[in-house]
Structures are given as C-alpha cells and as structure tokens.
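All protein chains of the complex are present and in place, except for one that has been dropped.
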C-alpha cells in the first residue's frame, strides 16, 4: 500500500487534538486577525499514528541493519540516552529560567565539558555549536579572533584535497581564501608541500585526523609545529574521533581547535539528518576567544557566563553563535553514553572500531581495489576505489546493489581523491557475524559489477522505490504539495 | 533477510547488561548452588534492539492498518495511555506497600470502578479478574456463591449456540453442565425455547449482547425476567460492549453480571495476545459475593479491603482470584481512555462503531451472503457466510487473500451458527476512507472466490510467510529450540 | 474528539448510503425503555489530553515510588532494574498493537518471540517445554494444580506452608467449585520448612505436592526427596518460583525432579506496576504437554518450506473444545512475556548469573547488618535475595512507621497472614541490585530507632 500525503487524506475540519474551550475575550491582535485559510490538513489521532508509522517503514535505520557509512559513524543509539534526555528535569526546563532553578541542567553541560576537555587534552570547550559544520565555524572564528587580537590579519586557510566539503565552505564563510594541500601517494597530507606553502598570509590549516581516507596522519605533530612556527593555527575536523578516542588526545598532537560530532563519536541519534551537536575543544591559545554563553563552576554553584558577566574574565569572546545555550538534549544523551563506557570503555570503542574496519579491509581487498592498503592498517574505515569494475559499471551500481542485499550503501564518491571512492566504516557496535555477512554480500555485488551483470543496473529492486530521477527533481523543483488543478471526481 | 533465533546468534558469554561487581560474601544458598549451565544465550544491546526491531516488522498491527476482527475490537491505542501508565507513581509502586503510600494508585482503581458501575448501571464491580475469560469465571463464581448462600444448588448453565468458547469452558470449570439454547432464524436467542428450558436446575444463562452475530438481543429484558423468575441469574458476556456503551446500560436490561474487556471497549493494547483485563460489574443480588481484594473509600482515604478487613462488611466474598489487586497497568490506560472520551464521547463511540459496521454491511451484502441482514441493521459488526463461493473455495481463502491486499483478515469460522462465518468489526476509530478502501478490497477478493480464481488458493504471497503447515506443527509439536544434532561446520 | 476520525459530514453521508435517517434508526433493536436519550448523568464530558495527563500526574504524586525511596519489598513482586531498551521495544506499535497471532503469516514477530520465550522459560526452569505465558504466577499455580488433577485423576493437593498465601487463597477459591481438596498450613518462623510434614502425608490419593522455591520466607530447600516420594506414590511435584532471578544462582526445579514448574515472571522486564499486569510462567515435562493450559507456539514450515511458527495444540483450548477445554483461558500475557524475554536475552547466561550473585551478596550483607539491631533476629539459614526478620514487636506498625520516614521497609507477615499471631512479628525483607548500601544503612538506623 502506498502512503498518501497528509494533504491528500486530511481535511481542514479534522483535528487530532482536543482543547479546552477558549474563554470569550475581546481580541487584542492589533487588527491583524487571520482571515485567509492557512491550508493545513488535520488528521484524527489514529490516522496520524498510522500515517507516520507506515511512513517510517519506508526507511532503513541502524535499528534495522548495518550502516557502513564512512565518515558518518552510524552506531547503536542506546535507549537509555533517550530516557535520560526525556527526564522532566532536562526536557521541561526553559533556557531563560534563573540559574538557581537549573543547577542540574548546567551540571550536565559542565560534566560533559569536563569529559570532552579531558578526553581531548585541551584547555576549553565551546558547547553551543549546533552541528559539526557549526563547530567548524566556531573554531575558525576563534582562530580569526585570535589573529585579530594580535593585529595579524591573514587571508588563507589550507585544506587537504580529501577534506569534507564543510571545511572549505566554513573557511570561505569566515572570509578566507581556501587553498588545497596535496596528498601523498599514501593518502596523507604532503608535509613538504604544506611547509612550502606556509607563510604570513596563512591563518591556519584544517586537517581531518584520522583523515577521510581512514588513515592516521603520522606527521600530525610536525604539521602542527610547522603551522605554529609560521604563526598559524591548526583546526582539526573531529568527524573521525571515534577511531582514536581514549587512545590519542588531539591536544598532544598540537591541535588548536577541534569539533566533536556528538552524533558520531558519542552516539546521539542522527534522526534522519539531525539535530546534531558540535562542541569545539580549544587550546590555551584559542580558549580566550570562545563564544558565549558557557557554564562555569563557582564553588558548588554553576554559573552561566552570558554577555553581561563575560566582561570580568572572558572579555575576548568572539560573541554568540546561537540563541540560548546549545543542544541540551544532545548533551544529556552524549554524557549518558560517555559515562556508560567510561575511560576504559571509550578506549575499547576506538580499538573495536579500528579492528572491525581492518577486518573489512582484509575481507574485501582481493575483490575491490584498496588504494592505500599497502601502506599499513587503516583506522576506523576502509577505503576502496572503483578500479577494475566492468566497463560502464560504477560505484553507484555497487551501492544500489547493496540495498537489495539488505544493507545501506557505504559512503560513495567521497573522498574525492580516490576515483569512485567507497568508504566503509563499520563502527564498534557491529558484531563479527554482521561484518562477516556484509563482507559476503559486498563481495557478491562487487563480483557482479566486475563481471558486468546487467541486472545490477536496475538495482534496487527490493526497496520501497526503484532508482529515483534526481535530475528531474532538480530541473523543475517541486518543493511543496499543490492541489491538483483538476479535482478528481467525487467517490 | 531472515531473522535467526536468539539461540542461533547469541552466546552464553555475551551480555547486554552491565552490573556493579558483587561484593564478596560467603554464600547462603542452602548448598543448592547451580552448577549446570542454564543454556541462555546473551546478546549485546545493539544486537538485541536489532533482533526485536526486525522481528516486530514481521507483524501486522493496528498502527499499520485496519483490523476488521469481529468480536475482538481492535481499535486505536492512544499513546497518552502508555505515557500515563508509565508514570513512576503507578509503574513503580509495589502492591504490598502500606495503603497510606499508594493513595493515588487506589484512587485510579476507585475512579475507574465508578465509571464502570455508572456506565453499566450496576451495583458493584470486581476489578481483579485478569482477562475476559477470568471475568466470566468471576461472574459465574458469584452466581454460584449466591445460590450456595441461599442453599439452592443448581447444576446447569444455559448458553446460546453462538456463544464464545470461553462461556461453556468457564461454566464447566465452575462445575456446571452446559446446555445450548437454540437461535431463531433471525440470529437471536429463541425466547420460547429458553423459557421452556428454565427450571429449578438452571443456575443461570450466559448471554452475549450485542450477540456474536452482531445483533442486539431485542428480548433481553424478557430473558432476564424469565431467568430471574425461575430463580436463576443472568450473565452477560461484555465482549461487545463497544456497540452500546453510553447508549444502553446493561443494568437496565436485568443483567446480574458482565465482564468488561478493557482491551476491547476501552482500548488497552492487545499486545500480541495480552495482557488483558476483565473487571466484572455485578447487580445488587451478586455484589455481596464479589471477590477480594477491592478498593473502598472512607472519607478522603482509600482503603484496600483484603481478607482481614472484609469480615466487617463483605463477609460473603467468594474469595481471592489473583495475587495482588488486578491489572493496574490496564486500569490506568482504560481510565485515561474513558476520561478522554467522557460521557459524551463514549456515546459517540457506540454510534460511530455501529455506523461503520452498517456501512460495511451495506457495502458488501451484494457480493457476500449476509444471513441476518434482512432483519434490520447490525450493531458494531457485520456477519457474512461463505454461501455462494465457487466449489472448493472457502472463508479461509478469502481471509488469506485479504492479507495480500494489505489487511488483517476478519474473524473467521465464528460464530459457529453461520457456515463459514466472516465477522467484520470496523470499530469507531477507522475513517470513512479506510472503510471504503477495505470494502473495495474485500469485494475484489470475494469476487475472485466466487469465480474460483486459482491464484487465491496460494495466497498470501506478499506476507512474511506463505500458508503455514499447522497440521505438522500439532502432530509432532516442536515447542522449544534444540541444538541441531550435527553441529554446522565452523565458518 | 481526537480518536474519532468520522466528521459530521462523513456521518451524514454514511447514513445516506445505509439508508437510515438518523443514528437512532440503527439502534432500533434496543428496547425503548433501555435507550438512553443523552450522555449518562453524573459523568464528565470529554477532556483534553493535557487535562487527563494532569489528573494522572496529580494522582501519581500521591504514591510513594520504589525508585525514589529506600525500598525492600518482595513477597512475590521484586524491584529490578529494567534496561531502557526493553520498554522501547515493547512500545513498538508492531508488538504493542498486534492481535493474538491467529493469522501466523502476518504474526511471525510475535510467534518467533513466543517460541524463544518458551525455550528460555523451559531452560531456566530445567523443564522440557513451556507455554506462551499465563496471567500471573498465582493463576499459573492454580492451573498447575488443575493439570495435575487431570493427569493423575486425583483431587488431593498438598500445599507447602511456604507457598505464597495469595497463591494459597487463589487455589482455595477455585477448589470450592472444582471439588479439589487442599491440604495446607501456616508457615512457622523457623529456618526449616515443612517438608517433613509434606513427606509424611504424601499418599496414593495425592495428585500433587506444591512447593515454593525459594519459599515465602525466603528459605531454599532441596525438593528432591519430595519429588521421589511423590513419584513413588504416582503424584506430581509442582514447583513454584516467584523470583526467577534466583535461578541464576540456585539449581533449577527440574533438576530436582519437579514435573511442573510455574512461576511469576514479573522480576524480569515487567516492573512492579502495583501488582499487574504480570506474567505467569508455566513449564513441564514433555509427556504432559497435551494436558497443559494456555497457548503454545510451535515450529513448522510454510508452503515454500521456510521455517515458521504457529499457535498449536489448540484442540486443548476453549475456542475449539468449548466446555471440554483444559482451561477457559483465552488470553496470555504476551507483551509481558516479550518484556521478560528481551530482558533475559540482554542478560544472557552471564548476565543472569552475575545479577543473581549481586542480589545474593547484597542480601547477605543487608541481613547481617539488620540482624545486628538489638532484638532483631534473622530467621533464615538459607536465602537468595529475601529473608525474614523476627522483630521484638509486631511488624505491621513498624512498616507503617518506616513509611512515615519515607522508607519502604519490607512486607510484614501480618499483612500477608492477617490474624496469625504466631507470624505477626515477622518482617520479610527483599534486597535486590537496586538497593544501595546507603539505603540499607538508612533502613537499619530507622528500624533501630523505631524498635527502641
């Protein structure tokens, strides 16, 4: 059964909510009473529950199966975290209540901040950024503020070719020119080339480590030292922190700022595309420029440092990034996850994530080209290219073929440095049996792509939809539902 | 993907629960320490969530679609009720706490009791029965206790042919011989035959009203009067109360006892087969014999009348039917449902349930034989027979064909008084559009069965399983999983 | 009204299709004198979701909850920590709002779960087979007595004095009507159970001996001798387990020769819920399977030869056999069985054993601490996570006095055995993994203060 749109099944006169009757009053709406219909269909509660339950079943999700998405870290989302986030003491508290009435909520933020700082070996953390890219912006703004504070305007940010698209977009937003750093044949930053480019116009570099090829940047410390020596700062994209949490502290690598995707490393649910949360840890050099507001502890009492109180000891802040204080609901979830694992468990997370990725790399490298496997183990994700597929067969065909095998596809065509890239991240929450099954399925699909099996071209066949026409969607965008021009005949 | 059994994927060494370490103590287990393995597989939490999530998707459910189950009343289950039942003040309270510490919980029971008594026009209600059949037992035991109290041993209970199987089973359990009452050609109890059978050996009758043919027993008051005149009592199976709630009070019909399926009329979820809850309303004649414990109100304070306190004012109780006080979790849900509807809404429930059923009856009576449609409107369910299907085609084929159309089948082969019965109850929580679609689907399947379409014999095709071999299952029952004798080769 | 999809215009249109002038035309079969003209008097009209929620919040706040206070109650209902994923899964609409799996092609989720549940219960109890659950432990116990009667064709059941008094009451109620004879006694506040008495009275009229394990006072005793004697006389041993977590630490009743093992499964997955809904566990030897009450799920194959599951042996049941059924039961406790099964899957062998160890160790520590209080004596030699204290005064007012101090300090035997003077100083104390040492200390200090 196809599920119709709410506009096709609902009516303006139906409602799934009962309300008390409004007392009669003379309205004071400034003579702006709404007269036109809004055009919102309503459904009764039974219809609503059924509509969304049916819709949900058109989705693949981590609760249903394996999500081998490189760089996106789809791992198990514990339900404890959902329960904790819904406690009235957190969910039912207004952001502008007097701080005396929200000590527990501020405590959560402060405790999570302590964990993040300690796990990364950094000086401070900005909690308010609302997603990874927002965190990148926070880090770059802090760098810009630090440079401005020393009167040293610089104009360029360097990014490796393999960077996430958000890196250059963020740097550009903050007013920087973006230049690429080339990669070595081993898939890492070319240290010599980087050093050669450094100079008084370079504000900093944005590095991802482990990088988007799934490799640890061995020269990270040297990179940091060189950037610092040239007067710049080092931003680290923390999307891949899952691979090293508890085993490496970014602060020990000379990093000045790094965002942490709470929905990746610390398992807050992706929710079909958000909300995320991107706290940014900062080195001592950048900490003074952190945005407002933040939580401080004064004896037993938590304080919220806002515009008015910042002057005393945080006058250099570059300002406010969001209304209110950040993604509280994500903080509770992430803290519950972190406490559940503890220092020992988080270390195990990194180990199992890396072990699982290498198990996949080894299980597939004979059927799919693994461009950097010769240089040693990978970290938490394994990278393959489309070299060796039959003519006319591409990474996309493998991805869609995997859907028919019951899996979400891996990350495809990223990073750009590898042709037809397939980036596979198993995470630590998948079992050996799952990996084994997945390797078998992907081997089979890869062999069909190498053999030029024409049936692969029409995959997926067993999904709620066959391949969708994205070109048509973009050429003449239909972004909202409109009443069909000719009304259908009455039943 | 097929979902394996937990015994096939779990191991004894895996656990999805972390516990604090036990302090070291000398054990005092009476030298009965367990040495043998239990044989319980464990799964990590991610594996557990995925296993059960995948399993769940093999089920049909009211959240997914229409359930036209006659006599079983599958209606919308509001999530408010789930929320309310989980409030710590109800879910996290022990049944043997001092009554001073559970006044709110006792209040829920008392408030629900008040609604049930008022809605039925009866004198009292026994809240502890755990399901409909358990409630039947309660009612019959009350009748037996009342007869015993007046020294009037009687040996026979009369049931109509169309009764639910639980009725005769219950009467037999309580030590009664069960005799059938014939039905008229209009599908109702034959009043004359009943009167003829009444006598000093008849303890009572068990009537379902509206009856299982979906018809109101027009002569109910006469039946009651005749039974009472003959010294017996009238038990009413309340499974179909949904049809008349708020429009008819069973007490006004002379009924002495009636169970109420909270999971039918008042929408506590079926949960794949339970838990149910079956409070029994009692007339003044039977009220003194109600089981213990029950809740009483003394000024502002709620009291729990248990064995020790019953003597004062409830010494005739026939005893205790369950440990503790009944299905509290169902009481909260049912009360939330009842309060949400209120007196006006419950009346509307009955009206919409009956309206929907007659809409279905009218929409199908030209393609399926409706044996009693000539005698007037039905109540909340519409009954059809298999007369007129092609040779070799049966109700079962129609049922399985409906599965492929995306619906749960109706109730089949019940009541027994109609050949190849199909009993369809839409309930009040289905929309006109849903009924319209369903009528279309069933018309199409019925026409295939009348035309002898062979493809119907292999339905369902689009379900998680094809027709299952029930004979093999019963001939050599396999009720537990056992390790395959020859272990499979290692991976 | 939010749950009713029909609009006024839908209703008009549908009446038109049906050919009725008004809704009253459809209620024409109701005798005029029984028809109500409008909403029933004295009851309020419909309420908003917010109003209903608020009403329940207010009632809920009048209860003292187990989680927010030191808590030591047991006596057949135990507080254990239930993982959040259990409640998440049972709230999936596909489980919560599914019907009894009579149409197996579209109910494999429920059926496979029940098959797994049956296997888990059978293994936990050391039996061959188990059913798909009963209402609760007390009704399962009575059904077992009835089943033993059907198997042995005898009517005399011996109940251990260690059987939960509510279970005894339920059996007594039912026996009034079935003609079964029950031999029972009050327990004594001593370390020994009444197994000597039971061994003494087993005879060739005995259908079954019913023994709770651990018993109502928390005592643990080997049932092998009772099993042997019962079997020698053609009688059955029915074991009753009200705390299944104990079986992570002690021998399964099946190992000691029990023929039928029943129990209350509330401890795992279900929660306290003020007494219900709970989940009755029912297991037995394979040879008795056709005499079992309740639903059974069995393995089979579908038309394509794929493994699948169905409800089976329904010829025992009321909807087929009517007055000749093994029981009138028509409902199991499916959703609670699911919760039980998920919790046990999460625990696994390893987790259940660790949980049992933890419960026992904490109970031992608590028993030692509480029996240091002057005048307080520990009755038990053996126990799992629950034990009986003999107080120097009547226990029931002590429990109330503890409640005044926001301590839920166990179940008095006076509550369980009203009028039994010999038991009135007894206090039953359960200690699970949810009790902290601070809770025990708070409890001990208050108890000492109240007693002096």
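Which chain is which? They are A, B and C, in the order written, and residues in each are numbered from 1.
Here is the rule we go by: contacts are C-beta pairs under 8 Å (C-beta built on N, C-alpha and C of every residue); 3 or more make two chains touch, one makes a residue touch a chain.
Because the structure is a prediction, the values reported are computed rather than measured.
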* **Which displayed chains the hidden chain touches across the whole complex** => A, B, C
* **Among A:190, A:256, A:386 or A:430, the residue in touch with the chain that has been omitted** => A:430
* **Contact residue for the chain not shown (choose from A:87, A:149 or A:229)** => A:87
* Residues of chain B in contact with the chain not shown -> 11, 13-20, 43-47, 49, 53, 78-80, 82-83
* Interface with the unshown chain - residue positions in chain C -> 2, 48-50, 53, 57, 67, 81, 83-84, 88, 91-93, 346, 433-434
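Heads up, the rule we're going with is that only the chains that are shown with their structure count from here on.
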* Structure fact -> Greatest contact count: chains B-C
* Whole-Å gap between the CA centroids of chain B and chain C -> 19
* Asked: Between chain A and chain B, what is the separation of their C-alpha centroids in Å?
  -> 47
* Using CA atom averages as chain centres, what separation in Å is found between chain A and chain C? -> 46
* **Shared-contact residues (touching 2 or more other chains) in chain B** => 45, 49, 53, 57, 63-64, 76, 78, 340, 429-431
* Numbers and ranges of chain C residues touching at least 2 other chains -> 1-5, 46-47, 49, 51, 83, 85, 87-88, 93
